[in-house]
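Have a look at the structure below before the remarks.
A protein chain is absent from this complex, but the other protein chains hold their places.
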Amino acid sequence: MTLERWFRRKKPTKGDDDSSPVGLWLKCESCNAQIYRKDLVANLYVCPECQHHYQMPVDARLELLLDEGSFEQWSGHIQATDPLEFVDQEAYADKLKAAQEKHHRKDAIVTGSGLLNGLPVALSVMDFFFLGGSMGSVVGEEIARAVERAADEDRAFIAVTASGGARMQEGALSLMQMAKTTVALERLAEKHLPFISLLTDPTTGGTTASFATLGDIIIAEPKALICFAGPRVIQQTIKQELPEGFQRSEFLLEKGMLDDVLERSKLKDKFAAYIRLLSGKVPQVTLEAEHVATL
Amino acid sequence: MTLERWFRRKKPTKGDDDSSPVGLWLKCESCNAQIYRKDLVANLYVCPECQHHYQMPVDARLELLLDEGSFEQWSGHIQATDPLEFVDQEAYADKLKAAQEKHHRKDAIVTGSGLLNGLPVALSVMDFFFLGGSMGSVVGEEIARAVERAADEDRAFIAVTASGGARMQEGALSLMQMAKTTVALERLAEKHLPFISLLTDPTTGGTTASFATLGDIIIAEPKALICFAGPRVIQQTIKQELPEGFQRSEFLLEKGMLDDVLERSKLKDKFAAYIRLLSGKVPQVTLEAEHVATL
Amino acid sequence: MSLPFEKPIDDLEAKITDMRSYAEEQGIDLSEEIGLLERRLEQLKRDTFANITRWQRVQVARIAGRPTGLDYVANVFTDFEELHGDRTLGDDPALVTGLARLGEQTVIVMAQQKGRDTKENILRNFGMMHPSGYRKAMRMFDLADKFRLPIIAMVDTPGAYPGLSAEEQGQAWVISECIQRMSRLKVPAISLVIGEGGSGGALAIAVANRVLILENAIYSVISPESCAAIRWRDSSEAPQAAEALKLTAYDLLDLNVVDRVIDEPLGGAHKEVDATMAIVKSVLLQELGDLLKLDEVSLLEQRRARFRALGRFEEVLEAA
Partner (left out) sequence: MSLPFEKPIDDLEAKITDMRSYAEEQGIDLSEEIGLLERRLEQLKRDTFANITRWQRVQVARIAGRPTGLDYVANVFTDFEELHGDRTLGDDPALVTGLARLGEQTVIVMAQQKGRDTKENILRNFGMMHPSGYRKAMRMFDLADKFRLPIIAMVDTPGAYPGLSAEEQGQAWVISECIQRMSRLKVPAISLVIGEGGSGGALAIAVANRVLILENAIYSVISPESCAAIRWRDSSEAPQAAEALKLTAYDLLDLNVVDRVIDEPLGGAHKEVDATMAIVKSVLLQELGDLLKLDEVSLLEQRRARFRALGRFEEVLEAA
């Protein structure tokens, strides 16, 4: 179901308007090649021709990162309450309800536990198709709870982000989720458990400026847009064109902001390597035995 | 005596060749005005016409910063041993001996304690005229001892720097003074005592890259040259002219490296203010009484 | 310096002034009439400010002549010594930082500064901080911890600077780091929103033990103009957006986003600056006094718990 829904979208937009028809073929938005949709899905939503990384539905992301059948969902027990009774051209309450029904989840996030190459992990995956992956009270609380439970259960934590930023329909409460998710991470740090942040296209605004950039290791998918202020806002500020590749993963790697840019197919094994290495605490026994063996 | 010796020098050079004749007048190296030497001294070695800050002899510096008669010298009980038996066109041992005789001190530094507007402080003042203020084992050890004694005696510490960098005639031992002075500062930090660093013209190389830039508050005198690599070295590297004002105090303030650039005449009162403020530890009694009074 | 809705007040004030000089000129006693008008003026102010819309509140928060960060630094504190630079990237004039005394206690004060005229606006980048400003704030947090000095932060910014250089230097990274660093302070921290609390750029220096706000200040996830541009596709709908965003002081108190609203003199802080300073000083002294009773661990835990608890949601029985 989720994959089918994804097919209705051709390119990343606000995430609240996906009515384009389903077809068997699509034209790659990067290289213009005609791609058979099934091939794209089989290839992890990466264009087989040009390696363009499309956005990935949450279920596919969980499948990519976790060992088969190991996922146990934690999220879904809370929902938003429209604390501001926010209305613009449409009521937030209605919009939320529509999104919940369409995407079959309570909000723009899924959290849970699983095994990654046999290693116990917890993770949060944002759903960009659900109101643009925006972070309101529920997204913030789900992340905070998942991080804390990961700490309690001695699991490494992986955050997969895809978000338009804070959810403005919950006003300052959304803003506060930046601080909430940040302080929740203290629990993980106190237990010396690794936090790997995976930034995917697009990760912007309050999400980028909070937990997403606090990973012990920060990885991005190729050519993902990752920023605080979006390109349009900056263009309005500086009144000139932005340089090619600005605010994209490769640019940020060069600017020192990322540990690496990794292709989707390599993520799982790399994450396993990081987690294993970071768990290599100083052992009580010394290495003398091996030393003797080496000499 | 010290002041007279200073008069033999017209402009900062290596500090080991000061044979220019003594005169009653000098031409300001900055504004070309003819200045009566006595006026310059009376004006804290600052040109009365253009405010150019000349290098200041150690004794005058102590007089500037400390309350009259309060200085107690700590340094002078150790001397260099020429551990490398270093010889270039002249033997280091001979050069050192000549400098000691000429400047009436064991090495390029004076340390001690005193009162600054009544506040107990310790300080180290480098002597640029003694082998270019270079830091060898003795300079490093004197600074380390002074910092540690300041910590023991609950004094704020002020380091006045003027140095060509590490003393190459003591080879890697000079390099190690960068680490030695740095670790000595831990004692001060552990006691929450303030360390104010005053960078004067010129402060370069290993001195800049160690204790000098570790001040809780870093102040520079106007237009002082402060750098890691000297302008000539950089010019050789990049093969082009350096921008006007590059590596000078005002430039560094703009680059975020300094807390302020202060005229010589303001230093003492400002330092007193910093020390008083930084000593304002959280008191055990609350401020309720005052609160009531204010309402 | 006046907003449209303030016009009746200004008119009445002018009338009273007129009448006073007339009475003096003519040597007649109009004190009874003037007294009556003054009571009417006070009632008019009270009614006007009791009923202003959220959008009008936004305008008061931004009005020229409203006290800026540096006004509070100069009048609420004593012995201020400015400290410059982040020791990394530069010295951001949009955030003024330094040592000062609040009563007898040394504090580290930091104030986002918008500027009081066009020249200063440009110098201060309208209070929009660059990454170097947030790094300067973090340097101050380090200094505060080392010397056990409380932090007082004055918030007044449209938001972090959304420009090319800021993005290149990792604006998002430095804001998240600043939030984390402030949450880890071992000393008391008070943030006071004095004008405009704009989004993450404001929050970065507002992860405090106590978050206070002036009556006519605002604090929002997005500016009403930007919100209107996105949600109404028309930035002139800003008044509606302001209404929807619930960004006024008492709205935020209801949401627990702020802990206390400091009432301004009648007519707003810009009408009676001295009185505003006195009120703010007394509140800060009292709040700081309370926090100074807590030890390091309690301060840390209280701050963490405060922000961990924010947000509104409901538990549901069935998972989805």
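Note that the chains take the letters A, B and C in the order they are written out, and that residue 1 is the start of every chain.
Everything that follows uses one rule, which is that a residue touches a chain if its C-beta (ideal position, glycine included) is under 8 Å from a C-beta of that chain, and two chains touch if they have at least 3 such contacts.
Remember, predicted model here, so these are calculated numbers, not experimental data.
Screening B:Pro83, B:Pro120 or B:Pro222 against the full complex identifies B:Pro83 as the residue touching the chain left out. Note that of B:Ser174, B:Thr200 or B:Ser249, the residue touching the chain absent from this view is B:Ser174. On the side of chain B, touch with the chain left out of the figure occurs at residues 73, 75-81, 83-84, 86-89, 100, 104-106, 136-138, 140-141, 144, 166-180, 182-186, 205-206, 208-214, 226-229, 233-234, 237-238, 242, 246-247, 252, 255-257. On the side of chain C, the interface with the absent chain consists of residues 87-89, 169-170, 173, 177, using the contact rule stated above.
Touch with the hidden chain on the side of chain A covers residues 189, 192, 194, 216-217, 253-260, 270, 273-274, 276-283, 286-288, 290-291, 294-295.
Please note the rule applied: only the chains that are shown with their structure count from here on.
By number of C-beta pairs in contact, chains A-C lead all other pairings.
Once the centre of each chain is set as its mean CA position, chain A and chain C turn out to be 33 Å apart. Chain B has its Cα centroid 52 Å from the Cα centroid of chain A.
Centres computed as Cα averages put chain B at a distance of 41 Å from chain C.
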